[in-house]
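Note that one protein chain of the assembly has been removed; the remaining protein chains are unaltered in position.
Chain lettering (A and B) follows the sequence in which the chains are written, and residue indices restart at 1 in each chain.
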Amino acid sequence: MAKIKGAITVNAERCKGCNLCVVACPSDVLALQPQKVNQKGYNYAYMANPDNCIGCASCGIVCPDGCIEVYKVKL
Amino acid sequence: MSEEVKLMKGNEAIAHAAIRSGADGYFGYPITPQSEVMETLMAEKPWETTGMVVLQAESELAAINMVYGGACCGKAVMTSSSSPGISLKQEGISYCAGAELPCLILNVMRGGPGLGTIQPSQADYYQTCKGGGHGDYRLIVLAPASVQEMADFVNLGFDLAFKYHNPAMILSDGVIGQMMEKVVLPPFRERRTEEQIRKQEPWAAQGRTPDRARNVITSLEMDPVVMEQRNLKLQAKYAEIEANEVRFETINCEDADYLMVAFGSMARICQKAIDLAKEEGIKLGLLRPITLWPFPTKAIAEAAKGKKGVLVAEINAGQMIDDVKLAVNCSLPVEHFGRLGGIVPSPEEVVAAIKEKLM
Partner (left out) sequence: MDVNEIIKPENLVYRKPTLLNDNTMHYCPGCSHGVVHKLVAEIIEEIGMMENTIAVSPVGCAVFAYNYVDVDWIQAAHGRAPAVATAAKRLNPHKLVFTYQGDGDLAAIGTAETIHACNRGENITIIFINNGIYGMTGGQMAPTTLEGMVTVTCPYGRKPELNGYPLHIGELLAKLKGTCYVTRQSVHTPAAIRKTKKAIMKGFENSMNKKGTSVIEIVSTCNTGWKMSPDKANVWMEENMFAEYPMGDLKNE
């Protein structure tokens, strides 16, 4: 079976740190920045465990602000 | 083609003129004494001929908001009602004015306040010319005095509304709406196609094409600096309308000792009063404002020069008299005559009022 590998980008300035993508991720890839904030003061989302990403796009779909782009490759 | 003279009610003339004006839609709600407008439109079935949409709404609120919706698409749309219904429409009228939408509203006035009476009145002058809804806005107000003018002011109202992107109101009353007179209906004008609307009304919500940004029709603006600019733009437009669109009629003004100022059906009564007074050796003149806003301030000041007094005759308790007083600036006596409660005064009463109040 082909292995699938994914990755995402987060538009950090657009992100409001709502945490919904973190909850939606089935692979525990995402987290909110523990320290860093964007210009609006939000702890924005980022790939804390990039190796786990399967490119399922759940995070992108639930993101209310359209901050997330999802990429996927078959290895 | 020879002119076709017909006999009909003012309200019916409005309906026929609307179909002929190339109107895209009419949205109404029944209320006496103007229900014949929608009844005539429904009987005529213009959707089968010109393609004009006619819809009976669930309320005056819905009707005026349908007008708002249609006007937002750049369509020529109108509604009609009578005083209590026009009160209900004020929210939507303010929105139309705020969003700078062309549309036509007919008010066939009846007596108030409250549910009042179904008999004629002119007591909505304040409501129409001094506010009505909220905010700093103006309506272009046309006051017909005949069935012919009811018909003619449909085209004029639409033309002015589209010229200035502003709601126009035909302020009629139960007399003009209900009476039957000879009328020559205006010739047919084509309804505009979508292509024409997109070209002539590029601001309208017709669906965003790739060559332009989205069109948003709203009266809302959160930034006070921008909102002030919007208001100033409105005020500049109103000044332009005041400079260009004042309309009035004078009868016998040069050769008069006393000036009467009256609009709509009351002007017709005053016209008869001129003849009655002449028999008694009293020389009366009449200035009839055709546009109540913009108001013929300068014309009244001019006509009042050298006169012994002014009688403002209105079928109300004294509303337009405020504007007449401002026009003549206390240079001569200005008195009011009017009847209330739906009573239409007689020419004899007008002459009596002149004698009692000004002689």
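Rule of thumb we're sticking to: a contact is a pair of C-beta atoms (placed from the backbone, for glycine too) under 8 Å apart; a residue touches a chain by one contact, two chains touch by 3 or more.
Since this is a predicted model, take the numbers as computed values, not measurements.
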Among the chains you can see, which ones touch the chain that has been omitted?
A, B
In the complete assembly, which of B:42, B:179, B:217 or B:326 touches the absent chain?
B:217
Absent-chain interface residues of subunit B come out as 24-25, 27, 53, 55, 57-59, 61-63, 65-70, 72-73, 75, 77, 91-92, 95, 99, 194, 205-210, 213-220
Over the whole complex, note the residues of subunit A touching the chain we left out.
5-7, 9, 14, 16-20, 22-24, 42, 47, 50, 55-58, 60-73, 75
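Definition applied: only the chains that are shown with their structure count from here on.
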Subunit A-subunit B separation of Cα centroids, rounded to whole Å:
60
